[in-house]
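Note that this complex is displayed minus one protein chain, with the remaining chains in position.
And then subunit A:
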Amino acid sequence: MHPEIARIQSMLDGEGYVADEALATSVYLAIQLRKPLLIEGGAGVGKTEVAKVMARALDADLIRLQCYEGLDATTSLYEWNYQRQLLHIRMLEHSEVPLEAKEREIFSESFLLKRPLLQAITHDRAPVLLIDECDRVDEEWEAFLLEVLSDWQVTIPEIGTIKAKHVPYVVLTSNRTRELGDALRRRCLYLWIDYPTFEKELAIVRRKVPGVNGQLAGQIAAFMQFVRRAKLEKTPGLAETLDWSAALIALHRGHLDREAVEQTLGVLFKHRDDATLMRTQWLDHLLRGVEEVEREPVPWNQETINRVAERVLPK
């Protein structure tokens, strides 16, 4: 492995992120080629986390832009500090300063409120810019973003053109609620993060959940692998696994049983239909699956899971 990729992987690892080679390579290339990294995948697989960890690994600041429908240039780029401007005008009311000078003054940089994109551009060290859930914005804003990503400069009518001092490292995440345009995609490196394998999930649970014992960790990881085979409105991701584990620990559960699962079902399933489907049709199979896995020879791996799932789970 390229030493730099290995370094990034161990760095991500050191930050508590269990990264596979694909992820490390993509992060490395995003840094090397200075191209934005577009990360897609189901909810809760750790897309956002990549940017956070990347910032820590690069020792750079993280600037986050949370996208939503209706996000526009004003809220993402800059706005004038109107209150300050008004106050300033008041103060200048009786001065002899000519009008043009007053105007120039209140539309100067000190009255500018920098929103994430402008912050990222004017930062004195290259930051990591996280554009989260960028599938939620509308096409106009996507076009605007594309422009910023290609030129790394923005024009503010009152001030002029501001060019980036340092090109930020950009991470975009998307849940695929809307397909992003080709132009934006082509500008980015692409990384798809799948739901974790059994091995990876087990490693993460062990690592991230304080106080979890080996048996419970194995049961949780196996249970989650089985759950994801159901057709759900919202398949629980890693984030849910961790929340659920924490909930089980908080309830002092040393192992999985029906009661423990039923008590904590709400942590895993955020959709009422999902919770009902699980409780009424899947729970028995899931618990039997976990039992059967435990009868399999150790170490358990994805193949163990697949084998048991084939045997136990509803088709």
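The criterion applied here is as follows: a contact is a pair of C-beta atoms (placed from the backbone, for glycine too) under 8 Å apart; a residue touches a chain by one contact, two chains touch by 3 or more; residues count from 1.
The rule is simple: contacts and distances are computed from a predicted model.
Per the UniProt record, the absent chain's protein name among "VWA domain-containing protein", "Cation:proton antiporter", "Heme exporter protein B" or "Branched-chain amino acid ABC transporter permease" is "VWA domain-containing protein". Within the complete assembly, A:E179 is the residue of A:D59, A:E179 or A:E310 that touches the hidden chain. One of A:E139, A:D284 or A:E303 touches the chain omitted from the figure, and that residue is A:E139. Within the complete assembly, residues 1-2, 5, 21-22, 25-26, 28-29, 32-33, 35, 37-38, 40, 69-70, 80, 82, 85-86, 89-90, 92-93, 99, 102-103, 106, 138-139, 176-179, 181-182, 185-186, 188-192 of subunit A touch the chain that is not shown.
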